[in-house]
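Rest of the complex left out; these chains stay put.
Chain nomenclature is as follows: A, B, C and D, assigned in order of appearance, with residue numbering initiated at 1 for each chain independently.
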Amino acid sequence: MSKIWQRGIRYFSYASSIEKGQSRVIDASLTLIRERAKLKGELVRLIGGAKASASLLGVPLGHNSSFLQGPAFAPPRIREAIWCGSTNSSTEEGKELKDARVLTDVGDVPVQEIRDCGVDDDRLMNVISESVKLVMEEEPLRPLVLGGDHSISYPVVRAVSEKLGGPVDILHLDAHPDIYDCFEGNKYSHASSFARIMEGGYARRLLQVGIRSINQEGREQGKRFGVEQYEMRTFSRDRQILENLKLGEGVKGVYISIDVDCLDPAFAPGVSHIEPGGLSFRDVLNILHNLQGDVVGADVVEFNPQRDTVDGMTAMVAAKLVRELAAKISK
Amino acid sequence: MSKIWQRGIRYFSYASSIEKGQSRVIDASLTLIRERAKLKGELVRLIGGAKASASLLGVPLGHNSSFLQGPAFAPPRIREAIWCGSTNSSTEEGKELKDARVLTDVGDVPVQEIRDCGVDDDRLMNVISESVKLVMEEEPLRPLVLGGDHSISYPVVRAVSEKLGGPVDILHLDAHPDIYDCFEGNKYSHASSFARIMEGGYARRLLQVGIRSINQEGREQGKRFGVEQYEMRTFSRDRQILENLKLGEGVKGVYISIDVDCLDPAFAPGVSHIEPGGLSFRDVLNILHNLQGDVVGADVVEFNPQRDTVDGMTAMVAAKLVRELAAKISK
Amino acid sequence: MSKIWQRGIRYFSYASSIEKGQSRVIDASLTLIRERAKLKGELVRLIGGAKASASLLGVPLGHNSSFLQGPAFAPPRIREAIWCGSTNSSTEEGKELKDARVLTDVGDVPVQEIRDCGVDDDRLMNVISESVKLVMEEEPLRPLVLGGDHSISYPVVRAVSEKLGGPVDILHLDAHPDIYDCFEGNKYSHASSFARIMEGGYARRLLQVGIRSINQEGREQGKRFGVEQYEMRTFSRDRQILENLKLGEGVKGVYISIDVDCLDPAFAPGVSHIEPGGLSFRDVLNILHNLQGDVVGADVVEFNPQRDTVDGMTAMVAAKLVRELAAKISK
Amino acid sequence: MSKIWQRGIRYFSYASSIEKGQSRVIDASLTLIRERAKLKGELVRLIGGAKASASLLGVPLGHNSSFLQGPAFAPPRIREAIWCGSTNSSTEEGKELKDARVLTDVGDVPVQEIRDCGVDDDRLMNVISESVKLVMEEEPLRPLVLGGDHSISYPVVRAVSEKLGGPVDILHLDAHPDIYDCFEGNKYSHASSFARIMEGGYARRLLQVGIRSINQEGREQGKRFGVEQYEMRTFSRDRQILENLKLGEGVKGVYISIDVDCLDPAFAPGVSHIEPGGLSFRDVLNILHNLQGDVVGADVVEFNPQRDTVDGMTAMVAAKLVRELAAKISK
């Protein structure tokens, strides 16, 4: 769809009214997020007592995937699964999700509407970064981002780092390193986001866990950027280390990025890239629960509702990841 | 989810900052729609030559359904199906959908985000009406609304009638009359929208086609409001009349409301209320193609993606209804 | 499973205790149906005013099918769909199903439990016939039987005819004539039930509608028994006749047997024998609604839940057939 | 449906005939179970040599679930899967299921039929308890109960304990503790069954394994009743203990209650409450195979066929649990 509109709009882009209209649409989009973030920040501060509080921000962007576009439909499905009533509202370690100090929601960045107005990817990525900063503006809210495909981690981490004024440590769970220099000519590809992050200096350490689809370029880029790549081939050996991580000291904190396909497809069939041989859900929770560090932001990405089971098992999986991350962030 | 937040927000509603925050969120929402409508209106006028042009407005509202809430997920699925590439961009009678004079899109009313801020249904319905008027403000755009459940037809038709300054004739295709005085205590229920419309004087004639689940109250309300109810029991007899309709003369035009469940579930399984014995897809097109009248607005509602087939057959059905309605509206 | 037990039990069948135990299980089964029928008959008579009232009797028997055994699971699914809440409780012509004078339920014949005790098919068929008579014993209840495969129509029609003291006319909707002399050596096969009925003299006229899988033997048996076979090949020609039937005069009334596969698989995919080219759901209702005659019993058979869509479309179809039949029977 | 009928029946409950009718239906139901149990007991005793023998009793009850009602449809699906022919009839440790001394079947308690006659839950629970006792009456049969939802474990364990004359030890595998004082006002809720069991003194030790959805009340109730709660969070640590259990000494034996959702949804998707992070199937078998103790009864509950995969994977899982439990019980 967007191609059509962009073409139409480019044709008339000499007309300054079109150009101004695009800017006004972007401004209105950011205003809407700012107002929602303000309202939620106000609410949490009124209740009081929270030093850090997770706040959901949906980024329904799927056009930078190399295969299938379903992750653009994920945020509303994950929200539905978080509150669906078939499970209670406590996290495994006893936090109460209905408490606004643990979890609020500022809604979605209107990605599709912005693209449909002919706005290009550079500006769109900036809108995502701006949206994350608007959330962080409201103490004690911290962004817990619902993807979308993995391309969104770049503008999100960039915003977190810029807002905090320095690099973070990143725990990245994924079947793939997503660190190609450029994938199919797209520098914003979901397969390149961590190359952009490392180039930008937004992260000090980058730990990649669950890796099992990696080629020579992936390994070379890993070395180039000093990435600590834990491949599934050696997971039984590495488990001890990974279940006792301590991150974020001496930098601005820890950012956690979970690509749902870090899990074996038996546990999470609703992904675009089926890659057998992954982590179990309990493996992931064991790593998260035992991680020591100040979690300043997080994302859950690449859930593809168009590939999920009829009863939405992967939506429940993504939702539980979000729930446990909210517990990890809030304090 | 909304219940939780509303509770939290009510508790603190003495805090005037919360109250003002809600208003600012609503204002920002309407501003975003206004700017998108302006941009699309400008584009169509720049191309020139259009007297009427369909413009999509999504209303992802599902909480007024009596059964299942899936229609809130429908608008992005319908858009995806319209442009999915497995079919070409011509309508059956030869209009080109890629021509902005035939079809533009102003995006979705942010229904879930507004509700999540604790805004009640009265104000939400007004936001929907306002959004429709913002589209109509931009000549020659006419609203082609993507539901959502059928409760949205009330604020949409109200807006159309108020904006045009008088009643319209309504062609309503549905398995149910949706004309209960009040359903389970909810005056905005999707089963009561046409009672609200008739009470408000927004329609002169109301023709209901495809009806096959109706009880005594439905028939009595029909008589009370002078509704012309064409039940499926007699469709083979009524076909001649229905394939030769002439509507909207002497009033402000014709509004067409299509509940996807007017179709037999064989043709549209993705609905919340499976009611065998309905229209075929061709029956519906024959009625639409042969209708004479100035179509000033339309909606396609009650498509439930959570009940669709794995390959999205009903999404394609809803999309083709939207496509053919766009052809009918534009001129 | 049954084979195993029968073998075990035959081995010990000299032990008279086993033999007596089987009889006591059968007696207990019939007592349970008798008591339920009595209770429901009492209830309807207490309300008063009913001359005929449909009462559901489930016969979860699937082992006489030639292909797949799923119909044994159908009765609970159909009941669930009748009362599922996604549709209201009025029939198309305005009868209220919640009124016990229109519809009651006496539960299922415990077919699987009886077979598992080593009881053979001859005795099982008699238990089914006895159960039907126990329902008819309670004025004004009339049996509306939920299959099960089509083999059950033989013991049911036999019971109806014996109880009423003479033959009935049968309206039989099906893709197949089910009139083989014997199918794969099984005289009780679901493909032979109407041969048994005609041989027994339990029917005067037998009209078969929807036929589209018939071989030479099927046509010859049809001639031999004077069956009126309406094949789909000529349905557009025969429609006039079939939508104006008058049956049952001069005999004990009309029995209606609906095999769900009379419908095209587009309308009813949940059947064991997919046979494209069948009736639409509306075609069936047009035939039923316009039929004149005193309907003394009916069955809906061959719905196979194991082949239904995920959301149970065929269950809803079978349920609506049962609902409309209840309306036809009760008065 | 039941609500309708109960209403009708209450209205007329002054009519003593209705009241007596209900009692006669219950009596007939129990008679049917008694006769089936007698027949199977006789058969096993005729073969001779068995000290304990598992006998299936289905309890198709789903109305006490808080979410979805599908478990009422489970017993016939589990039976079908036990004997389905795609696997052989030996258990993993070499017992032969076709040997009546290992496994017999006394059929289902007619739960739906009893409820449909207007019988309330107190009496229904008693019917379940009575049915279990009728099985235990027939030496050497021991009840292996097919649920139904988890609410049935209360009347079953109560019957086992009363019949044996003292408490048992319970091994309870589940994602949830099911130990709320009362859930949504229903003391018989499937979320409260173990509160009822502990209050009644029917168990000495209660070990809960697989727990991963538990809130503050669940943990407090656990402490109050002295429950040994093994949460999944620490499963890797607890595995050693759980694979070497010795239970039931000094009391009347061991009762095993398996909620299918103790398994991770990857292994058992067909459950009402998807809770990621559970046990693997092999984890469960390792616990069962290594358990030392005299198993006097068991249940497999909460399998929901309406959420299973198209090919019935969870039915096969539930069936294998039943098979291995039968091997564990029989001797």
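By our rule, contacts are C-beta pairs under 8 Å (C-beta built on N, C-alpha and C of every residue); 3 or more make two chains touch, one makes a residue touch a chain.
In this text the structure is predicted, and so the values were computed from the model without any measurement.
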{"item": "Subunit count for the whole complex, all chains sharing one sequence, 4 displayed", "value": "6"}
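The rule we apply is simple: only the chains that are shown with their structure count from here on.
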{"item": "Of B-C and C-D, whichever chain pair has more C-beta contact pairs", "value": "C-D"}
{"item": "Same or different residue numbers at the subunit A/subunit D copy interface, by half rule", "value": "different"}
{"item": "Geometric centre distance via CA averages, subunit D-subunit C, whole Å", "value": "34"}
{"item": "Interface hub residues of subunit D, defined as touching at least two other chains", "value": "none"}
{"item": "Category of the chain touch graph - line, ring, star, complete, other", "value": "ring"}
{"item": "Interface residues, subunit B side, partner subunit C - complex", "value": "67-68, 212-216, 219, 231-233, 235-236, 264-266, 269, 272-278, 280, 307, 309"}
{"item": "Complex contact set, residues of subunit B against subunit A", "value": "1, 4-5, 8-9, 12, 15, 17-18, 21-22, 24-25, 27-29, 31-32, 34-36, 38-39, 42-43, 46-47, 60, 72-73, 76-77, 79, 82-83, 98, 100, 105, 107-108, 110, 112-113, 116-117, 310"}
{"item": "Subunit D-touching residues of subunit A, taken from the complex the two chains share", "value": "85-90, 92-94, 96, 264, 266-267, 280-282, 285-286, 289, 309, 311-313, 316-317, 320"}
